[in-house]
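Note that this complex is displayed minus one protein chain, with the remaining chains in position.
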């Protein structure tokens, strides 16, 4: 019985075709995610990436989304749509940090279902203060976690 | 460990404060469901009611959402918003048919979290042909299920 | 040539079949408002009501949506869905205050297109402080405007 929204272990992620990832969960397509062509609208994949990004930042310790936390803002996103998704389909969505810089990330995303990849994505995310402008350095512990769990590569450090 | 989107038994629903319901599941608030006031936007509750309605109609046998199935169209909806909901909150959403007529429903909805009711709703839903106009009678078996599982009252039958 | 999102005069609203209203504007159905049945999803009508409600509160002076302003929170909403809407359809949405109380509203909504009413709605909206709990009285001038422009009836005043 699928346990939706619960973090999957790396073995389960690998079985889903997402062996490079260590952070992911299952979810199910809902009616409101379909468009007039009767499949999941392409914009919805970015919603899924956003949802897992928020969970990831909390879990890894980059932000608790409180008033003292940095704002983590998407600067660039690319998505490749590889296969259509339909009502009630179950899928696994996963993310990881590929490159970690002092106050930014290059992240990867993927969605898989029954061994097929539905979509992949990349995003550049920056860490800023509540003013939305000044860069805020990542917490060291969170970066350690990204390196250890995701195999993230450090770049731009003195 | 919560098992999201999996149907709950009546005992679990009762513990959640939803003892009149026999069809419900757990889910979790996502970032895209918040609005600028930082709580779940009131329109989102109607999305949750829609999502469970689709699951309900499939599960009870009213429609499989295929090309031969009736269209089940909302004619009227009322929602009472009783308490605010926030990021990552877990909730149970439930629905039932209160009154079943030959080609329509009066349905009830509720969302509860930690024993508090966040919102309740009522909807009038009609069953029509693919043309969107001609009424289509419910399947007898599905009506039986609504009567048995939900305690739905039959009205308007000769 | 339609002038979308620009406030219409009462004559134009009356021509659109919305003679009880004095606050409304034109807009057009977009692709993302359709669902898998290829018509505007019923939840979208509540989005339209929300959009015009925000414009109305600003225009009448109930709130400028700044940090010092009251929060105007929907407590109850009812919508009747009367006719389907399709891609690129143009419509007029309108709202008014029917009853004004010291710190709440009973509002009416309607959407019309080519003389046909697509949907009507009612909402109870309350004015609260930023804490989301304490009631905040309306500004006297804004209430005057609701009485004068909308024919709102005052209730619950000493």
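Per-chain numbering from 1; labels A, B and C assigned in written order.
Heads up, the rule we're going with is that contacts are C-beta pairs under 8 Å (C-beta built on N, C-alpha and C of every residue); 3 or more make two chains touch, one makes a residue touch a chain.
Just so it is clear, the structure is predicted and the values come from calculations on it, not from any experiment.
Asks: Among C:50, C:80 or C:108, choose the residue that contacts the chain missing from this document, as touch is defined above.
Replies: C:50
Asks: Out of B:12, B:87 or B:103, which is the one that touches the chain we can't see?
Replies: Hidden-chain contact among the options goes to B:87.
Asks: What residues on chain A make contact with the chain left out of this view?
Replies: Listed in rising order, the touching residues are 37, 39, 41-43, 46-47, 50, 71, 73-81, 84, 132.
Asks: Name, in rising order, the residues on chain B that touch the hidden chain in the full complex.
Replies: 31-32, 34-36, 38, 41, 43, 87
Asks: Which parts of chain C are in contact with the chain that was left out?
Replies: With respect to the unshown chain, the touching residues of chain C are 1-6, 27-28, 30-32, 47, 50-51, 54, 58, 65, 87-88.
Rule of thumb we're sticking to: only the chains that are shown with their structure count from here on.
Asks: Are the chains arranged, by touching, as a line, ring, star, complete graph, or other?
Replies: Contact map by chain: complete.
Asks: With chain centres defined as C-alpha means, what is the inter-centre distance between chain A and chain B in Å?
Replies: 30
Asks: From the C-alpha centre of chain B to that of chain C, how far is it in Å?
Replies: Taking the mean C-alpha position of each chain, the two centres sit 26 Å apart.
Asks: Please compute the C-alpha centroid of chain A, do the same for chain C, then give the distance between them in whole Å.
Replies: Spacing between the chain centres: roughly 37 Å.
Asks: Mark out which residues of chain C touch at least two other chains, giving numbers and ranges.
Replies: 41, 43
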